[in-house]
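Here is the structure we will look at.
Heads up, one of the protein chains got dropped from this complex, but the rest are sitting where they should.
The letters A, B and C name the chains in turn, as written, and every chain counts its residues from 1.
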Amino acid sequence: MTNTFKKVTESIKNAPAWQQKYREIMLLGKTLPILPESLKIDDALVPGCESKVWMFVEFDLTESSLVVIGDSDTRIVKGLLALILALYNGLTPEQVIKIDAYEEFEKLGLISHLSPSRGNGIKAMIEKIKTMAQQKVL
Amino acid sequence: MTNTFKKVTESIKNAPAWQQKYREIMLLGKTLPILPESLKIDDALVPGCESKVWMFVEFDLTESSLVVIGDSDTRIVKGLLALILALYNGLTPEQVIKIDAYEEFEKLGLISHLSPSRGNGIKAMIEKIKTMAQQKVL
Amino acid sequence: MTTLMKLMTVLEFDINKIRSDFPTLNQTINGCPLVYLDSAATSQKPQSVINAITEFYTSQNANVHRGRHSLSEQATNLYEQARDKMAQYFNVFSNEIVWTKGATEAINLVANGLKKRLDKSHTIMISPLEHHANIVPWQIVSQQTGAKLVSLPLNKNGTLNTLECCDFIKQIRPTLLAITQVSNTLGNITDLSPLIRVAKEVNSLVLVDGAQGALHLKPDLRKLNCDFYVCSSHKMLGPTGLGVLYGRYEELNALDIYQSGGEMIDKVYLTHSTYRPAPAKFEAGTPNISGVLGFSAALDYLNELDHGKIQRYEQKLFNYAAKKLVMIEGITIYSNLSDNIGTLCFNFNNEHPYDLATLLDGYGVAVRSGHHCTQPLMAHLGVNGTVRASLTFYNTFEDVDIFIHSLKKCIALLD
Partner (left out) sequence: MTTLMKLMTVLEFDINKIRSDFPTLNQTINGCPLVYLDSAATSQKPQSVINAITEFYTSQNANVHRGRHSLSEQATNLYEQARDKMAQYFNVFSNEIVWTKGATEAINLVANGLKKRLDKSHTIMISPLEHHANIVPWQIVSQQTGAKLVSLPLNKNGTLNTLECCDFIKQIRPTLLAITQVSNTLGNITDLSPLIRVAKEVNSLVLVDGAQGALHLKPDLRKLNCDFYVCSSHKMLGPTGLGVLYGRYEELNALDIYQSGGEMIDKVYLTHSTYRPAPAKFEAGTPNISGVLGFSAALDYLNELDHGKIQRYEQKLFNYAAKKLVMIEGITIYSNLSDNIGTLCFNFNNEHPYDLATLLDGYGVAVRSGHHCTQPLMAHLGVNGTVRASLTFYNTFEDVDIFIHSLKKCIALLD
């Protein structure tokens, strides 16, 4: 897990009520750059999300660490995406595989709102990243 | 209801246990003449019975009263058929329509064993007779 | 609401009694009392339905139609009695009722059953209001047979203009008109009688999608005069996994068989088989027996209530909710506010409906967001999705108050 993640989630963790947690998540989403329309292609859509999530998972030039960029048409999912990006970006594939994202979300007090059902696409987003990492490790 | 019916059902009514009732029913079935093979045609089959029941419903030469003949490949249903024949044979269509066969069977203590489900075909047999009578009355 | 209004409602309709019949409604979600506004997706079930299912599995469980033993006979009787009840509810004959897996399967059954009769000289007519279940099967049949698929004209506001539609039907003379009684997304009720009259004049078959109408409108299908009508038990207080196909007997029996297997056959040889008449020939395999028995209890429950009262209560509730929703700045309502079963379809400014629905859930308010399985209607309305709050007679004026109050708080959160 990256330091960025610790930093950006501080305020979520400390939010006393779910309303503030969502507010912080949505604020986090706003910090993500907007994906140019030309990149919002169907191939980049994460399947199984009720909202639209475009995600690109690549490796940096040295092929050693992960670069994830993405966007969503909803505020909440974009915020969750930002969380996921903060969690995984810059990690090596080996590190990616070891992370249990749900555990991290649990620590933030989010799990009751982020069940692994298809709706919010959390599961699909994490799977897309893990699959890429897995392929690299093999 | 015919006198025959009262007579033939006396022993069923008086039978103390279901075993004897069935025995009497099966004995009654044995009194029915066996239908010649040439009459056991598919068109005469009563639909919806688990066992095979062939039944012909006609009117006598004066066109005033019902003549039902039939056969079945099982002993119990053949007995039930005999009961039905005794109940309806010789009646005018107007009389046929008025009879509630289930009530008669109830009086014999048979209903718990003769639910109107499709299996035993009681319902289908009675319906076939009633439909014929109805058409005659109209 | 005023005390007088409340009092009148109580006199009319004992909502407290009703609510006590629906155990699911008495729970908290995220610490708040559940406000269930998603009945258009699936209705809640009265205790009597749950009891009927429990009783079946506890003391009656057996397969139907094939057994000589008491349990099987009992199950068969209850199963067939439920068919009688459904027929009575719709004022049709028992042998015109086919049990299916759901409304979706019922439409597929009819689409498949008509296939052999269709070619490129034929036309199937749908409307842009349809649920995907009443679109995709017809697209596929159209692709397979060459029959044309056309769509009725729809007003900008999501209602069908009766005159325009009647003219269109007269002009096109479709082989089949497949149309929904009520839009699941908008709640809008279409007055089908004039359309069906014209369709019958031009010898068109008519299939009505009653998934949304069957509970709220309790249609008399003889009067409606359609050839086929479909609905789903789970939207009518009954269990999941069960639907109903009504078919005017000659038309029903004339449909090609759909699924094949046990129960629907007469004689089977290794090389060929013969089939039973409808409805049996459309019920292959072991049916959803507990579903049918649970639904039977749901029909009993509905029959005990006065349907007129239900409708009046639902209308009051809807008007109350609509008036409150209209007043919130930034809200666009897509539903027709008259002739509506009780569904409010809306958006707030350009916010994504997903965000609103998610936040509302935080307050225990269950609404639906998305395209509601009506993508063509979404395209027609020029939106990607909406929020949908659907009311049913077990909802209260307090539910509406909480919904509106919570919605305002969610809107504030989005700012």
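By our rule, contacts are C-beta pairs under 8 Å (C-beta built on N, C-alpha and C of every residue); 3 or more make two chains touch, one makes a residue touch a chain.
All values derive from a computational prediction rather than experimental measurement.
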Inset, instruction - Can you work out which residue in C:Thr162, C:Ser260 or C:Gln311 touches the chain that's missing from view? - result: C:Ser260
Legend entry - Which residue of C:Ile341, C:Ala357 or C:Ile402 touches the chain not shown here: C:Ala357
Legend entry - Chain not shown: contacting residue from C:Gly158, C:Gly210, C:Pro239 or C:Gly342: C:Pro239
Inset, instruction - Spell out the interface residues on chain B facing the chain that's missing from view. - result: 18-19, 22-23, 26, 50-51, 73-77, 112-113, 120
Inset, instruction - Quickly run down the residues of chain C that touch the omitted chain. - result: 23-24, 27, 29-30, 34, 36, 38, 41-42, 44-45, 49-50, 53-54, 57-63, 66-72, 101-105, 107-108, 126, 128, 131-137, 139-140, 149, 151, 232, 234, 239-242, 257, 259-263, 265, 267-273, 284-291, 354, 357-358, 360-361, 365-370, 372-373, 375-376, 379
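By definition in this document, only the chains that are shown with their structure count from here on.
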Inset, instruction - Name the two chains that are joined by the greatest number of C-beta pairs in contact. - result: A-C
Legend entry - Whole-Å gap between the CA centroids of chain B and chain C: 44
Inset, instruction - Starting from the mean Cα coordinates of chain A and chain B, work out the distance between those two points in Å. - result: 75
